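Omission of a single protein chain aside, the complex is shown with its protein chains in their original locations.
And now, subunit A:
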């Protein structure tokens, strides 16, 4: 495959089967490897689409400053695009996100403003909105409410899945900005009768109360519950356990939020087996495990890893 530039190589990621974790010949699980994007996460898609839409709308012109609340991946994607397109980028991120993410952002030239850990993503959004009001010349792309976020998945991720697997019955992804589920969900619902759209949301320990996006009083503007068939709440322990199973059984080295999506995918697979239904379940590998090595998620016993992860944002 040949592309004119790195930006042009976003998307067209592999869809790989999981022969060992799939429960039967009739109930199969497939991983959409979004870590194979240029900066290593699914966020390359919405980041590029949000920037290019803002350019089309005349909001972004060369030399502009982009401001974004992000717990990491979107910021890294925006930083890469901003560098290649000549924009300055300021990211607002909770102080309890991993050191790797901060280093990556700085490496691509982004500036970081930390928001208090206690408020999680919600607080980052609040701080960013305040900064945007004080600096009217800055452009906040605002992934939680920007339709270009879900459109990127409606136009690219969804069609790729259907092309590679016309027999798809379920789509499972993490619930953060909700862009992936809204975009792929709407696309598949228009074309695949009865398709199930399944959200996996992180369930953080009581120590990190206030970090969940949807349940803690902040509902992303993009969220439309009608697109979803169901929602899973996945504990840190289950997310970690599945992340390790994915590596041990299928060789896929993924981030912790992917373990949560796999947990929900396996839950739906078990229900399909019980009901005697055929199923082709696609779940999203949002990123690789590299950025989470310092969290200790992959070392020692599960209990030790869970303890280390306590108090950290993993999705």
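Criterion: a contact is a pair of C-beta atoms (placed from the backbone, for glycine too) under 8 Å apart; a residue touches a chain by one contact, two chains touch by 3 or more; residues count from 1.
Note that contacts and distances are computed from a predicted model.
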Listed names "ABC transporter ATP-binding protein", "Molybdenum cofactor biosynthesis protein MoaD", "S-adenosyl methyltransferase" or "Glycine cleavage system H protein", matching UniProt entry of the absent chain: "Molybdenum cofactor biosynthesis protein MoaD"
Which of A:59, A:117 or A:228 touches the missing chain? It is A:228
Thinking of the whole complex, not just what is shown, which of A:189, A:263 or A:291 touches the missing chain? A:263
Could you tell me which of A:34, A:123 or A:238 touches the chain that is not displayed? A:238
Hidden partner interface residues of subunit A, rising order: 203, 206, 210, 214-217, 219, 225, 228-235, 238, 263-264, 267, 270
